[in-house]
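Just passing along the structure, written as structure tokens.
Every protein chain except one is present and positioned as in the full complex.
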Amino acid sequence: MPEPLIFEYSVPGRRGVEMPEPDVPQTPFPEGFLREDLPLPEVSEVDVVRHFLRLSQMNFGVDKGFYPLGSCTMKYNPKINEEMARLPGFAQLHPYQDPETVQGALALMYHLQEFLKEIGGFAAVSLQPAAGAQGELAGILMIRAYHQDRGEGKKRIKMLVPDSAHGTNPASSAMAGLRVVNIPSDRRGNIDLDALRKECDETVAGLMVTNPNTLGLFDENLVEAIELVHRCGGLIYGDGANMNALMGICKPGAMGFDVMHYNLHKTFSTPHGGGGPGAGPVAANERLAPYLPGPIVAIDQERTVRPDEPFYTFVWPERSIGRVRAFHGHFGVFIRAYTYIRMYGPRLREVSEAAVLNANYLLALLRDLYPVPYDRLCKHEFVIMGKVSGTPVRALDISKRLIDYGFHPPTNYFPLIVPEALMIEPTETESKATLDAFAEAMRRIAEEARQDPQRVQQAPHTAPVRRLDEVRAARALVLRYIPTAEPHPAQA
Amino acid sequence: MPEPLIFEYSVPGRRGVEMPEPDVPQTPFPEGFLREDLPLPEVSEVDVVRHFLRLSQMNFGVDKGFYPLGSCTMKYNPKINEEMARLPGFAQLHPYQDPETVQGALALMYHLQEFLKEIGGFAAVSLQPAAGAQGELAGILMIRAYHQDRGEGKKRIKMLVPDSAHGTNPASSAMAGLRVVNIPSDRRGNIDLDALRKECDETVAGLMVTNPNTLGLFDENLVEAIELVHRCGGLIYGDGANMNALMGICKPGAMGFDVMHYNLHKTFSTPHGGGGPGAGPVAANERLAPYLPGPIVAIDQERTVRPDEPFYTFVWPERSIGRVRAFHGHFGVFIRAYTYIRMYGPRLREVSEAAVLNANYLLALLRDLYPVPYDRLCKHEFVIMGKVSGTPVRALDISKRLIDYGFHPPTNYFPLIVPEALMIEPTETESKATLDAFAEAMRRIAEEARQDPQRVQQAPHTAPVRRLDEVRAARALVLRYIPTAEPHPAQA
Amino acid sequence: MRFIPHTEEERREMLRVIGVERIEDLFADVPEAYRFPPLNLPPPLTELEARWELEALAEANTHTGQYACFLGAGAYRHFIPAVVDELLRRGEFYTAYTPYQPEVSQGTLQAMFEFQSMICALTGMEVSNASHYDGSSALAEAVLMALRLTRGERPKVLLFPTIHPEYRAVVRTYVQHLDVRLEGDTGWTLSQLRQPLGLLEELEARLDAETAALVIPYPDFLGRVLPPARLRETADRVHQAGALLIAVVNPIALALFEPPGSWGADIVVGEGQPLGIPLSFGGPYLGIMATRMAFVRQLPGRIVGETVDLEGRRGYVLTLSTREQHIRREKATSNITTNVGLMALAATIYLSVMGKHGLRQVAALCYHKAHYLAERIASLPGYEVWREHPFFHEFVVRTPRPVPEINRILYEDYQILGGYDLGQADPELSGHMLLCTTEMNTREEIEALVEALEEIGAPA
Partner (left out) sequence: MRFIPHTEEERREMLRVIGVERIEDLFADVPEAYRFPPLNLPPPLTELEARWELEALAEANTHTGQYACFLGAGAYRHFIPAVVDELLRRGEFYTAYTPYQPEVSQGTLQAMFEFQSMICALTGMEVSNASHYDGSSALAEAVLMALRLTRGERPKVLLFPTIHPEYRAVVRTYVQHLDVRLEGDTGWTLSQLRQPLGLLEELEARLDAETAALVIPYPDFLGRVLPPARLRETADRVHQAGALLIAVVNPIALALFEPPGSWGADIVVGEGQPLGIPLSFGGPYLGIMATRMAFVRQLPGRIVGETVDLEGRRGYVLTLSTREQHIRREKATSNITTNVGLMALAATIYLSVMGKHGLRQVAALCYHKAHYLAERIASLPGYEVWREHPFFHEFVVRTPRPVPEINRILYEDYQILGGYDLGQADPELSGHMLLCTTEMNTREEIEALVEALEEIGAPA
């Protein structure tokens, strides 16, 4: 049964939550300012509960089952994180309270900055950016500000972006006013050094590197690529979306990355929220640290009385690019990431080890079933091709058929350089039994593709809806509820 | 896909939650005391989350949809109640804390007692009983103690119980050592006064009255029945399960009931928890108040300094029947009931009015579709017969078919005096639209019964499982998980 | 009103369909003299106002998260992993009722089957019900069950004296009008109470052809654990006398100690609150009840069994319902219907996520901390600790000043909720305090208590 829209439950005059009567004398509203109608639903609390409960049941989350969405690190989100973020001492803090009244919150942010510095090998961190993409924008603006300070702002207008990069990389570069130059990948999935070398000149602002890259591969040309770009005066932006492969394995800061963002909602287990919120803290080496977006948290030595009880406060990096958002970042997300890091400590290395173990294990199980375009040791994820030779079945079909087997589909059709890409990231929180079951489903789908391709092509068969007509959606452009003439309230 | 048992996810050595290492010196365990194996599951947190999330999705609750389970008052459970019960100042109180440290909790219990007294028209209330059935036992023990105090304890050993009564009524009487005498109902569904009169003698301990009775009818002979029993020295036990029909409508205490239990999990919106916990506070008039189970909360005048700040404490009713449980009752349930009553206040009358309105409206919609054995004004619920003439379809089939229409079935085969009983209690929290939809489903089922009876008889078709073999369950008696020789861990 | 969805217009339409004019007409069958009495209740609150009021009431208490707490005595402050409440809060679980309709209740049913399995695993028994109200009422029902199993021919039940005093009180309440004699639990001197093995011998000596059951606490109210080997002998003696052995247990202790199933208990009951259920001022808690398969037909309460559906898939249903009141009425094994399903679910989730290893860790932490505290207090002048018998996580301390006095000072000057005053339970034990530690008591708290007791105990 399809679920009605909440508007379709509405009955004129029905009430949900009511508020107290005013306990102060009332003041007349100014004339000519008021709106007439407010076309919001009029429903009761039980309508709302049933509606959203039913909607939730039409959704698939990590809590429901395996969610190997490549590039997204859909690891299990510990429940303690959720409880901690709801402590009134955190959830009920106003962002403009005096630092003296929020020392616990500032301490948490300070230590999270420190943890992220240590994990990535950087000199400083700003927690401000709201997501990875905003972290990218901030980092690129930092690179630009750096060049500008050197009088090269107008000159260095080229951002080198590998063709395997995530779409946010070129998009962020463009937003910062840079020209994007695509760098192809070589046959082993690495940055093509020859192509790179050709672009390395004095107009280069920087190179954006995702490592492991979106093929799940550790770039074998990394050290050389970094050197090439540095030599021509460009800087290295690290897309840290894939840090789940690298904690305690290697530190990008040590390897020459100048600036990098983290995705707390990937590596550090904060839930993805059906699309967000995440957080995209940005880290920098000594060179770029002064440009970080502000404010960041520091110890105020003057107000610190005892060394074991530092006084924390907000400060501005010397040559900051400025604010990327109002207030101080996604604090609720920081609480979760902080809790997570505290539960692992130096054993975060085991997270990355297990993530890579799981990916290589699953790759080993799938290798004989589907073509693997770049078949070597992978890191936390890998890409296969969603084809079964001699059949019309495509990556999309396989994805949809996986739904019937109780799995969320992998990322499909990304990275763009692999035709029919299926990008699979199991994460470290999945058990061997789950990976075995997934591989078995993939085996059966390959078999079905041969024996009954229609079954695969028309999948899913057991989801709340069948395949949806996306073309129609884009043509009709019904983007909001428009009341019909004859309301007929739905049952709750 | 059937969900494995949590034991079937187990992998030797896998860990869920881990505890800190001891921070004190360790003491050797005594020799010869320790157990060898502890065959609990070994699973990770994500296994647990997915398992119980999936199980929950195989369940139907009020939050999912209409749940017209007669005699159970499955009204909507306000979410604020859940939050309030989880406040640390309530949830983290030890029952043996000094009264001085728990004045807020005691105040809440005191006022809840007062509210219940007022709603039922009684002189005193004990919150102790854990559920309606335990309230019954307590009330019957009070009646017995009363007779005993009058030297009639050995003589008055007969409890009169109408044949429409809930099974707990005779069962509770038997547990208290009484002999149960069934009183038939008359043709209008009332207590048969002639039959009652015949049993009214000096061996009568009391009469158990459910009003409105389990047919959903206000007993038209009530006043007379009470008088008859009182005249022969018996007392009146009120089964308050159906108080949702009577708040602000009439007070049982005023009508001559001597003792009555409430079901906080019905009338006062505390959730049913998949079977419990509930709470069955017992209320008494002046005569029986001294016998209430203890402890109850009272104001300690001596320790009260200011009259607007009473000091609350536990006291024992003078001639109490004793404890019915350790500690002080289902406090977590009291919080919810208290919150609920505070949100309505005197407007609880509107709850009962709307509950009765809904029942009569739905009865009006169903009257022409199914036989109504006692067709008169009903109160908060009503009983129809689950038959469609000329078809083999039974009440059970109709119940199961309702599942396919998205509804929880009504109570079936109770009360026992109606063949093929379907006992329908809509409660006041359901909207007209929902009742209309339910009536429409019932209409369609009647039609299906005529056109395609198999479809109805084999329902449900869309539930997580089909009809289950209860005979086999009772014969095989597989009542716990017994590990198989070859464990094969399930995927999460 | 807030939770009533009808608009005025809908109400009118509904009345029209019913065929009456006003809502009052629906109550014509209520005798006029009693109809529509005033309800003298405080005026209604909105959600926000209710929240304010409840928050104020909650804040009028001092809770165990604020002050260090050494109270146990049947209700224990344990760590509850966040995952427990996260899952309990799923509306499909907590807003359902008794799973009479198995097709839409497989969640509750399977979870209860798992609960039964875990209780069997913990206790070493063959069958468990799906919960009783609490430990005390479970014990009362176990006594009634033993009476039935001995066909009502044996009116005597022996209660060990150091069973929780409120449990013994509840048993007395339940049987007050039945032809039953409860014996053995009162009238002992302080020094007798201090020797549980002596008490055991005394009680065994009273076993006779009149005896339906002997009830043994494990650990007892004073924290002590009787030796399993010795209890095996007790079981033999009980069985030779034709009676049943009932054990009252703390489930956390069973993670360490030999389960009653292996020393011969016939019925095991206990308070399941320590298994992931908050203190909540005493309830709702979780009655545990398990027995041998041979006795299953006398077990009260719901039982879930495995079966298959029409298509042969595994599924779960309520079974053996011919024991129950809705079928058997006055002949039922009990009057219970609403139980504490959600608490049983909490325990199931708790036991799943703690698992074999975690539960053992919890039990061991409780044990080590209690023994450390006992040792420290034993070294304080003026205090005497009962340490001669093995104990779990509670122990008795004789105090140099009256217990209520000590507790008041602990509360007011040290922000500590002190131990249970045993004088409340038995005048023989006055001047004795029952102290408890769990994994929630840090060493810091323990040292603070010891220091406080030292100061309080020092001669002025």
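By written order: A, B and C. Residues from 1 in each chain.
Throughout what follows, a contact is a pair of C-beta atoms (placed from the backbone, for glycine too) under 8 Å apart; a residue touches a chain by one contact, two chains touch by 3 or more.
Just so it is clear, the structure is predicted and the values come from calculations on it, not from any experiment.
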Among A:93, A:193, A:232 or A:385, the residue in touch with the chain that has been omitted: A:93
Take the complete complex as the reference. Which residues in chain C touch the chain that isn't displayed? 47-48, 51, 79, 81-82, 86, 89-91, 439-440
In the full complex, which residues of chain B touch the absent chain? 11-20, 44-47, 49, 53, 78-80, 82-83, 492
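Here is the rule we use: only the chains that are shown with their structure count from here on.
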CA centroids of chain A and chain B: separation to the nearest Å works out as 47
Whole-Å gap separating chain B and chain C, where each centre is the average of the chain's CA atoms: 20
Mind pulling the chain C residues that touch 2 or more other chains? 2-6, 10, 46-47, 81, 83, 85-86, 91-92
At which residue positions does chain A touch at least two other chains? 11, 14, 44-47, 49, 53, 78-79, 492
